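Left out: one protein chain. Kept in place: all the others.
Naming follows writing order (A and B), and every chain is counted from residue 1.
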Amino acid sequence: MALLSGLGLAALVAPDAAQARYPWEFPTPVTPVAKETLWVHNIFLTFISIVFVVVLSIMLYSLFFHRKSRGAKAASFTAPRTKLQFALSTIPFLILAFVDYVVMGIPAYHAVLAMANTRAGSQMVVKVTGMQWKWQYEYPGLHIKYLSTITTPQAQIHDQAPKNKHFLRQVNHPLVLPVNEKIRVILASKDVIHSWWVPAFGVKEDSIPGFLRETWVKIDKPGVYRGQCAELCGVGHAFMPVVVDAVSDDQFKQWVAKEQAREQAAKAQQAAATAVTYTEAQLVTMGQKVFTANCAACHQASGMGIPGTFPPIAAGHAFSAAPNMIAQLRKRGFITPGGKIVEGPVASHINIVLQGIAGTPMPPFGASLSNLDIASVITFERNSFGNHTGDIVQPAQVQAARAANQKP
Amino acid sequence: MPAAGAGRNRRLTIILVIVVLGFFGFGFALVPLYNSFCKLTGLNGKTGGPVKASAVAGMKVDGAREIKVGFTSAVMPGLNWKFKPLHPDMVVHPGAITTTGYVVSNPSDHAETGQAIMSIVPGRAARYFKKLECFCFHQETIKAGEFRKMKLVFFISPKVPKDVRSIIVSYSFFPVKKRS
Partner (left out) sequence: MNAAHAHEAHHDELPRGITRWLFTTNHKDIGRLYIGFSVIMFLVGGILAMLIRTELLRPTLLFPPEIYNQIITVHGLVMVFAAVMPATTGLANYLIPMMIGAPDMALPRLNNWGFWLLPPAAVLLVMPFFLMLFGIGNGAIDTGWTMYAPLSVQGGIGVDFAIFAIYLMGASSLLSSINIIVTIFNMRAPGMTMMKLPIFVWSWLITAFLLIAVFPPLVAGATMLFADRHFGTHFFNAAGGGDPVLWEHLFWFFGHPEVYILLLPTTGILPHILSTFSRKPIYGYKAQVYSFWAIGALSVVVWAHHMFTSGMPVAAQLYFMYATMAISIPVAVLFYCWFATIWQGSMTFETPMLFALGYIVLFGVGGLTGLVLSDAVADQQYHNSYFLVAHFHYALFGGPVMGIIAATYYYLPKITGRMYSETLGKWHFWQTLVGFNLTFIPQFFLGIAGMPRRIPDYALQFAHLNMLSSIGAYILGSAQLLLVYNLIQVMRGVGKKATTQVWEGAQGLEFTLSSPPPYHSFETQPVIQ
């Protein structure tokens, strides 16, 4: 027990650097809604603590003084006996009703209206799209759109490497927002219901496939704010963090310019990279990174997939899956009559990664990965996990496949 | 006495079974009830079907008010399409009939069929967003490599509440599974 309380105390005194506050408090609120929430939370917690202590004291008094062992004689009343008693007994309920509908109810009324008002004074719109298991951020007016995926390495998740400070709450590409500006956030989903939650903003809103939802934030302090998906959305639910980088107006403008330039540069780079011929070693090294970031969530870092759901990458393994998945893989030459995985034709492999397999969980990566990424990850897959096909896929082949798909 | 008791039991049991069946039916009745509730309140930003051109004859354009309309798009997994609004942003007067559209292309190697689903924020504005022509009224089949402009003709009813100054319209293309 001494050990237990030691652990408990350690937990209660160590301030946490990640949120800059203690781990049992609200993260420092930085939006009007979050400040309101914290205020309401404090009022309530105070109120219910008082109620709890008062009522518990009355109960403990009774437990102590009305004991048989102290010789207490039982009374026999079953209801208020006089009008005065009856009137007195309604007092607790009047107090409760007063707290419910006045102390709590009136601020809550104004808070609900304020939160619903996404329009007044908002200039900027950001569209957040949830998908299994990443977020897509889009700035409709600025022609910027990108995916934000977790960057915590699988090794840290599986305890094979020390965990860093922002374990599970780091992404390749955070949402960048200017401070002191009311931003209207609209939410959409591509598959199941997700929920976008940043505790420091006091905002949590579901993203629903097919229907828009909206909320708003106005951040008053620059900084990096972290949260995560709050609605169970499948296997990767714990691994879709939300990271928001709040910056000053000037920095935001610079970021937008850089981002737009980067988009141009990426196109040019894509063209340049496509022209280069890489060695197998280069492609495998790059491919492993791409695999970890994009494929390992389903196919696993071991490449063995998950029986019944996600097929293995390694050849020679039998696997079970939905009939549709088996049929599609067989059609593409990735499965033997005996039901084992084989390395199918290269062209078909490229198309699966580019376009996904419709009707199965395999998503298309054509939009989110470059030619080089796709070439390297396929080379990696075909020469790892016990596969030794020796096939090398160059970015030019991927570009050719893209072009072929564009043709009528 | 036992016989009379059994008769009473049976009667009450039958009544309760009918009540259970009634509530089972009520579960299904919730589907249309919920849909009409959505239409009434604009929950989910669902809008109605096509408005006939005759219905808008004599509608006045409220030139004093301006409403900003933003368009966004989404393609759900299962479709390989590229799908974008022609005009991401526009400003319209309530009552003015406006023509815009979306462009869609299918870079894959096979024809695919999709159904566009529309949603509007704020939901309160949904019932005032009227469509004369829309690609969302029917399924669209896009052939391999095809590029298509799709038309949307709409207006915002002049009755739209005064505090609605900006709305966002989203179209999501869902794949339509062909039953094999």
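To be clear about the criterion, a contact is a pair of C-beta atoms (placed from the backbone, for glycine too) under 8 Å apart; a residue touches a chain by one contact, two chains touch by 3 or more.
Please read these numbers as outputs of a predicted model, since none were measured by experiment.
Participant: Given the contact definition stated above, which residue among A:H173, A:K204 or A:K289 touches the chain not shown here?
Facilitator: Looking across A:H173, A:K204 or A:K289, the contact with the absent chain belongs to A:K204.
Participant: In the full complex, which of A:P153, A:P174, A:G227 or A:G287 touches the chain missing from this view?
Facilitator: Considering the complete complex, A:G227 is the one touching the chain left out.
Participant: Tell me where the left-out chain touches chain B, residue by residue.
Facilitator: 2, 5-6, 8-9, 12-13, 16-17, 19-28, 30-31, 34-35, 38, 41-44, 76, 115, 117, 123-124, 172, 174-177, 179
Participant: Across the whole complex, list the residues on chain A that are touched by the chain not included here.
Facilitator: 4, 7-8, 10-12, 14, 16, 18-19, 23-27, 33-34, 36-37, 40-41, 44-45, 48, 51-52, 55-56, 58-59, 62-63, 66-69, 72-79, 89, 92-93, 96-97, 100-101, 104-105, 108-109, 111-113, 115-116, 157-159, 163, 165-169, 191-193, 195, 197, 199, 202-206, 208-211, 213-214, 226-239, 306-309, 320
As a convention for this text, only the chains that are shown with their structure count from here on.
Participant: Could you give the separation in Å between the centres of chain A and chain B, each centre being the mean of its C-alpha atoms?
Facilitator: Computed from C-alpha means, the inter-chain centre distance equals 28 Å.
Participant: For chain B, which residues count as touching chain A in their complex?
Facilitator: 44-46, 70, 72, 74, 76-80, 88-89, 107-109, 112, 117, 119-122, 143-146, 163-166, 168, 170, 172, 174-175, 177
Participant: Give every residue of chain A touching chain B within the complex, in rising order.
Facilitator: That would be residues 118-119, 122, 125, 127, 129, 131, 138, 140-141, 186, 188, 190-191, 208-214, 351, 355-356, 358-359, 363-364, 366, 402, 404-408 of chain A.
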